[in-house]
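Next up is a structure, given as structure tokens.
As you look at this complex, bear in mind that one protein chain is not there, while each of the others sits in place.
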Amino acid sequence: MTTTTPIRRRPDSGLPTGHGTGRIGNRIFAGISTGAGVVILVILAAVAAFLLWRAWPALMASQEELDTVNIMRGRSLAGYIAPLLFGTVLSSIIALIVAVPVSIGIALFISHYAPRKLAQGLGYIVDLLAAVPSIIFGLWGIQFLQPVLHPLFTWLSENLGFIPLFADYQAPARNILTAGLVLAAMILPIITATIREVFLQTPRLHEEASLALGATRWEMIRQAVLPFGRSGIISAAMLGLGRALGETMAVLMVISPGFLINFYLLQPGQHQSIAANIASQFPEASGLGVDVLIASGLMLFILTFGVNLLARWVIARRAEFSGAN
Amino acid sequence: MTTLATASANQVRRLPGWAPWAILVGCMALAAGILALGQGPTIAGVLLIGALLYVVAITITSRAVEGSRYAKDRLATTLVTAAFLIAMVPLVSLVVTVVVNGIGALSAEFFTSDMVGVFGQDPGGGIYHAIIGTLYVVGIAALVSIPLGIFTAIYLVEYGGGRIKRGITVLVDVMTGIPSIVAGLFAYSLFLLIFGPAYRSALVGGVALAVLMTPVVVRSVEEMLRLVPNELREASYALGVPKWLTILKVVLRTSIAGITTGVMIAIARVTGETAPLLITVGLANNVNYDAFDGRIATLPVFVYRQYSQGGASVDRAWAAALTLIVIVMALNLIARLVSRYFSPRGMR
Partner (left out) sequence: MSKRIDISDLNVFYGDFKAVEDVTMAIEARSVTALIGPSGCGKSTFLRTLNRMHEVIPGAYVTGKAVMDGHDLYGPGVDPVVVRRQVGMVFQRPNPFPTMSIYDNVLAGVKLNNRRMKKADADDLVESSLTGANLWKEVKDRLDQPGSSLSGGQQQRLCIARAIAVRPDVLLMDEPCSALDPISTLAIEELIHQLKQDYTIVIVTHNMQQAARVSDRTGFFNIAGTGKPGRLIEMDDTATMFSSPSVQATEDYISGRFG
């Protein structure tokens, strides 16, 4: 027979209000948290506001004033930024064309081909690539990738040179294609991570239904996995694009810059990206020159902001459709 | 019985398990042979051409023996596996390149001396000042971002609702994508307004990095807080514990390992940032212990500047790059270990 030990009670207290119930603590804590959220909003607004404030003189300057800025070499503001914008977008598109199919492959390998025990470890390894600083990607691009690509580019130019894209390769391989390939390696992990997540959410039942009907693994993937992951792939690509557009060091170090708008992927001295141009010119710029560079930075900010917003929108829409939160 | 028998008769013949490997070896040998006739084989060339030959060979063989459905499956398997191997190329070659080029110049002296009096092609010199500078800049960024990020995440998970919450979530997402150079321009403009044009200090770089780091911290902490089961919050409320103490002592306490991991990965990420520091803090040759005044050296900018100078400086650049990559990888590794070994059960 167990006996309950009588438990000592505090004297009956009724229902006091206030004291020791953390009302003040609650209020302070809620205030700090809400304040932090608001600060984030303020910071983002400040980034936009400061860029606009500093870019304003450049946007308003007359051509005579702009002609005094030596980095402009007599171009108009639009004439200065347009080739940079072109270079930025071109290098990022190259990166996407290479990275997206490879990422889909890696994601499939991890989610559907690799043995389950290995899968998480392989995921970590791909994530490690994301941890490598961009400056090191730049060094790698020059030291490793450039010599490796040289024979390939030579071959391309000799045999497919009739296609304008590959015409007239000139060594060294410090062209926009090399830069695009370095960018591809850099955005690979972020795209892979997003796609992998989506593939792993593919309803098991769909996959098993497909396999039960006698489909090969590839047929199952085509019937069940890829349709399910399509919008995930699109938004992952957009996220990667946003990252590639803003990447500075790799392009700065790899590419031999130029201010032209053309598609000669294998020639040096043709293209430059906005971010790399800012990084290379900013330390020496002064006066209106700084404002011009900041104006180009504002362009880049708007571009990446739009791309990222679009990516999030695609993700959000998908979440609504699939009913998965 | 009959149907089953017919089915197995119709069953396609499959390639034996060794066949793909044999074809692979054959293709590599063929590729080496082809290149030997031309400019001479290189490892990259053999692998590339061999892989292309294999893709064609396995598909044709499989089609002949197993039929087109299985041929497609083989092709897909080959391509998917190839994609993974391709992804390993940058990682492995990058690590090898940095280690091979960087290890030679490493010495105890390299870590304990700065660049005062070391000019152009002189050997010697070191990165002590750059390590201190990186600690300062990243330290400032962490001081700002960690509390700001954690409290924002708390707001999003525990307090927020409705439009403001959705707005902050979206903007934090978008902020994750701010180009690092733009963050640098922002910090530059901000301090230009406050202190005038000549102001350079670790503080400016720290603010730029904080803009990049905060959203990363918010996202990872938010994810961790959401993993804490509601049952634990309810258990705490039911004991008469006020909300703020519940958040502090139950929610944060339960997710602390995951939060630490997220914060360390965020720190690792900004440690390697170069572009914003290039345009805000510049570079110095000496140790600068004043975070609020004067140019300061940081590891990534040191790597870039030294590499640009050529000659003996390039060796220093590689050695510094090796140091940087070791720091960043170590932070990542330790971060993963923290969440692996310190998370409470069922919260990994």
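The letters A and B name the chains in turn, as written, and every chain counts its residues from 1.
Keep this in mind: contacts are C-beta pairs under 8 Å (C-beta built on N, C-alpha and C of every residue); 3 or more make two chains touch, one makes a residue touch a chain.
The structure displayed is predicted, hence computed values, not measured ones.
Residue B:Leu245 is the one among B:Ile164, B:Leu245 or B:Val287 that touches the chain not shown.
Listed for subunit B, the residues touching the missing chain in the whole complex are 161, 229, 231-242, 245-246, 249-250, 253-254, 344-347.
Operating definition for what follows: only the chains that are shown with their structure count from here on.
Remark: subunit A residues 21-23, 25-26, 28-30, 32-37, 39-41, 43-44, 46-47, 50-51, 53-54, 101-106, 108-110, 113-114, 122, 124-129, 131-140, 143-144, 148, 151-152, 185, 188, 192, 216-219, 221, 239, 242-243, 245-249, 252-253, 275, 278-279, 282-283, 293-294, 297, 300-301, 304-305, 307-309, 312 touch subunit B in the complex.
Subunit B makes touch with subunit A in their complex at residues 39, 42, 44-45, 48, 69-70, 72-73, 75-77, 79-84, 86-88, 90-91, 93-94, 97-98, 101, 147-152, 154-156, 158-160, 164-165, 167-168, 170-183, 185-186, 189-190, 192-193, 211, 214-215, 218, 240-245, 247-248, 265, 268-269, 271-275, 278-279, 282, 300, 303-304, 307, 317-318, 321, 324-325, 328-329, 332, 336.
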